[in-house]
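A single protein chain has been omitted from the complex, and every remaining protein chain is retained in its original position.
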Amino acid sequence: MQLTLEFGGGLELLCDSVKVHNVSVDMPKGAEKLIMKDLLGWVRTNLIKERPEMFMKGDTVRPGVLVLVNDCDWELSGQLDTTLEEKDVVVFISTLHGG
Amino acid sequence: MEKGEEEKPTKAGSRLCCICNQKRAALKRPKTLQQICRECFYEVFEEEIHQVIVENQLFKPRERVAIGASGGKDSTVLAYVLSELNRRHNYGLDLFLLSVDEGITGYRDDSLETVKRNEIQYGLPLKIVSYKDLYGWTMDEIVKMIGLKNNCTFCGVFRRQALDRGAALLKVDKVATGHNADDIAETVLLNILRGDIARLSRCTSIVTGEDGPIPRCKPFKYTYEKEIVMYAYFKRLDYFSTECIYSPNAYRGFAREFIKDLERIRPRAILDIIQSGEDFRISTFTKMPEQGTCERCGYISSQKWCKACVLLEGLNRGLPKLGIGRSRGPNNDHKKGTKETNGAKSIESKQCGTLDF
């Protein structure tokens, strides 16, 4: 599945200072869909180069990291259970940086 | 990161804005748990700040107001919203951007570029005051001398004064800072944790320093950080978000993390903490330090010399530990030597966030 991932608010520093990543993510084995929970695991393994604790806490994003799927707050689409579709744009923004 | 104006077709199950009932909801407001669309969000976000300004009489017509601008999200959104509201509601304010250049290569020089772009984007005159000009030292030079310990103490003391001096140069009546609700809740907790009852009684005031040279106000006192970031993102505002290179791994302290954890299970907790801070029964008879002026530079000070002059004296004499910790150098000569607080990773050594700004 082709996805566009964007990192902002300082999170880009965790992945070689690259803000926009066009990626291809496989469905988990045996699953019919890809959900945010799967994507977070994938991002953590494949994109985050340092200090993963700045990005995740437990199995979700660290509190203070905003997530938008197609410019919509993921709190409206079910957070970890949000289903992703082809060409979706997922944005992660840290609120914890700078004043 | 330009994006197409038109959204992709809405996902199944996506909901409508509960204000206009027409457009697709784009975020969930932490304050009200409402799901609202972008346009309605802009409106309630700006309108609430307008209400805060009006109800608390933060500004008077024809005042000159400096916006403390660091290039970060809070001050960028503040500059944008204030100039917008000033126009829309005819505040009649003369707005300025005021930045402090601490002299940190690779951090402040970059963020100042952001502020310079803001100057053009929002049409607000910009004044930059630098540590180098004011004190003869850049933070780079200070860190070279004292190392990475306590550097945030220097930076905090110097910045506070620099902002006042810059405001004086601009001849403004007031400084507006970008402290948001999360910042204030954090400060309330930190003051409890360190036993600072005097600061605890003051830290939730929306206007401070009315007895000082230039009062400061916080129009974002009730504004959630999440909404500020969402606003900046949706409006594609140009802000700078890299942590200061001299406070590595400081990514804010325990208290910040705690507040974000709280927000996740109860968003209202942030406003509740502020409410508690406002409601605390603190006797008004609590002794406040008497304000005088620094014998050396004339800045307000409760001591013979102001903190900045003490620190500066230490730097210039090659004794940078002067003024750090409990002893105050020239102010209490009887206390020999400097007791350095040993709790190195103590929560009090909170790195420079927006708190001292």
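Miscellaneous remarks
Lettered A and B in written order, each chain numbered from 1.
Following the convention adopted for this analysis, contacts are C-beta pairs under 8 Å (C-beta built on N, C-alpha and C of every residue); 3 or more make two chains touch, one makes a residue touch a chain.
Assume contacts and distances are computed from a predicted model.
Think of the chain that is not pictured: of "Cytoplasmic tRNA 2-thiolation protein 2", "Proteasome assembly chaperone 2", "UDP-N-acetylglucosamine transferase subunit ALG14" or "Adenylyltransferase and sulfurtransferase MOCS3", UniProt labels it "Cytoplasmic tRNA 2-thiolation protein 2".
The undisplayed chain touches these shown chains across the complete complex, B.
Interface note: of B:189, B:217 or B:294, the residue touching the hidden chain in the full complex is B:189. Summary of contacts with the chain left out: across B:115, B:128, B:217 or B:262, the touching residue is B:262.
Note that of B:145, B:282 or B:319, the residue touching the chain absent from this view is B:282. Although one chain is hidden here, its contacts on chain B can still be listed: residues 188-189, 191-197, 200, 254, 258, 261-262, 265-266, 268-269, 271-273, 275-286, 326, 339-343, 345-347.
The working rule: only the chains that are shown with their structure count from here on.
A separation of 29 Å divides the Cα centre of chain A from that of chain B. Across the interface of their complex, chain B is touched by residues 6, 8-10, 13, 19-20, 54, 62-64, 66, 68-73, 75-77, 83, 85, 87-89, 91, 93-99 of chain A. Listed in rising order, the residues of chain B touching chain A in the complex are 1, 3, 7-8, 11, 13-15, 24-28, 35, 70-75, 111, 178-179, 182-183, 225-226, 228-230, 233-234, 239-243, 251-252, 256-257, 260-261, 263-264, 353-354, 357.
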